[in-house]
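For subunit A:
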Amino acid sequence: MRGITKKFPGVLASDNVDFDVRAGEVHTLLGENGAGKSTLMKILYGLYQQDEGEILLHGKPVQLTSPANAIAHGIGMIHQHFMLVPTLTVAENVSLGLKSTRGALTDLKTVSRRITELSKTFGLHVYPDEHVWKLSVGERQRVEIIKALYRDASILILDEPTAVLTPSEVDDIFVIFRRLAEDGRGLVFISHKLKEVLDLSDKITVLRHGRVTGDTTPAKSDRHDLAQMMVGREVKLAPDKHEVETGVPLLVIEDLYVDGDRGRHAVQGLNLEVKSGEILGIAGISGNGQRELAEAIAGLRTPQSGKITINGQDTTASKPAKIRKVGLSYVPEERMKDGAVGDFDVKENLILLNHNSEPFCKNGLLNFREICSHSEKLVKEYAVKTPSIDATTKNLSGGNIQKLIMARELSAGPKVLLASQPTRGVDIGAAEYIHERISQQRQRGTASVVISEDLDEVMALSDRIAVMFDGKIMGIINQEDATRESIGLMMTGEEQEAASV
Partner candidate 1 sequence: MKKFNLYLSAAFLALILLSPSALLASGKALKVAIIAPSAQNDLAFTQSIVDGIKAIQKDREIELAITDGTFVVEDAAAAIRDYAKKGFDLVLAHGSQYGGSLKEIAPDFPDTAFAWGTSADTFGLANVSSYEAASDEGGYVMGVMAAAMSKKGGVGVVGPIEVGDAKLYVDGFVQGAKAQNAKIRAKVNYIGSFSDVALAAEAARAHMAAGADVLTGTAQMVVGAIGAARAKRVPWFGTQANQTELAPEIVVASQVYKWDVILNKIIADMDAGVKGGKMYKINLANGGIVIEFNDAYKLDASVKEAGMKAIAGIKDGSIKTGHK
Partner candidate 2 sequence: MNDSFAVMIIVATIASGIRLATPFLLASLGEALGQRSGVLNLGVDGVMLLGAFGAYYMVLQTNNLYYGLLVGIGLGLIIGLFYAFITLNLRAEQGVSGIGIYLFGLGMSDLLFQKFVGTPRPILPFMPLDIPVLSGLPIVGEMLFQHSIIVYIAFALVPVMSFVLHRTTYGLNIRAIGENPEAADSLGVSVMATRYSAIIIGNGLAGLAGAALAIELGIFQQNLTNAMGFIAIALVYFGAWSPKGVMIGSLVFGLVQAIVLQCKTFGVIPRSASDLAAMAPAIITILALVVVAKRFKQPAALTKPYVRGG
């Protein structure tokens, strides 16, 4: 792949990337979420088309316009979310989309025989007549591999294949991957787990913000090097920090357990304490329980056990409205889903919190004069760029919607501020402004929590940094002591070394 560039509205997902994979090797694409790994591979698999650049297969340029096209060129992909039909058998799943030897009729006998052969050759232990819904996650993944092998894939893309596996399953699958490479296939391994990358790879390419930031091999690098390449861009201007005396703890979380959408504990025995006048950053790769934690604090998700105290009051199972009254302001992760109503205009979104209390509402009627003057003031104060306070919110840019939400939340005068991914997808100018605003909360004596995947953001804003992995806090470091390496390591599941506390 040469000079691949792909733009999405507002994002440069892939910026002039060169990448190659040779027969018999495992070449890793390493990067944080959103670094552009998946985009690159979706282009290779024909799901997206590149805006610029070309793809060469066996030295010849090719146009990959659809998955079918990519398959025909010998490219197979093991998707992060399995592409299997649970109600069908293994053989049916494998034969889907294939030309049958019997014309319009399926030929499951031939398919089954081939599956058994392939399964034996590579030690996959896949049985063609089983229904997929009966299989374990590890078995399903091997079905995915069979699917690709059956189509004679010479290049296999493995999109975070270990994300859903248990450690022993990971060991097993690595043996299979090596065997596939030895058999002459080229493997592209996508991951952000440093240990696994070093274990499996022949070559490593690191991506950040859609650009290649490093090419190396396991022999030349160790985990620290990789972590630096993965997260290390030049530090942005950190907001000016005034010395602030921290006060009493305003947010206390004790032994908290919260279930995720899929039932199992997403937050497991978490303890945290945030004091007045300090900012605690929570770093970590998303999907490690941050969303569930935020929702539990905000009252949107009921914890299974444990205790949450805000401003001295137990709010563990309280309703969101009550928690707000106690003094929580919440900037949610999904700004357009949970943060603002896209079809409302700016002023309506600005009074969402207190539209049913004075002065905006008297005797059940909205007081528009009061609402307008309040909105005008906030829009000016928080530099929200909008044609007017009557503009429909969803037409504003991401950064301005976020500023609007910040304006609403901060104008409530919080005791505790909880901001989740406050600058994700926001342009740099707006991001800096939002950082400034959050930072100012320290002087007000607010206890702030900033949850972010962006390590730079966490390090610039926080007084203390907690790293979350698999629903637990791996460790908490003071900002002065924090290095990208130490945080990067904890983000991938390494316990904090005792010395650096």
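Here is the rule we go by: a contact is a pair of C-beta atoms (placed from the backbone, for glycine too) under 8 Å apart; a residue touches a chain by one contact, two chains touch by 3 or more; residues count from 1.
How were these picked? Simply put, all candidates are chains of the complex that A comes from, given by their letters.
From a predicted model like this one, the values you see are computed outputs, not experimental measurements.
Among the chains 1 or 2 offered as candidates, the one in contact with subunit A in this complex is candidate 2.
Interface residues of subunit A facing candidate 2 in the complex, by the touch rule stated above, are 42, 45, 47-48, 66-69, 71-72, 77, 79, 82-88, 92-93, 95-98, 100, 104-106, 147.
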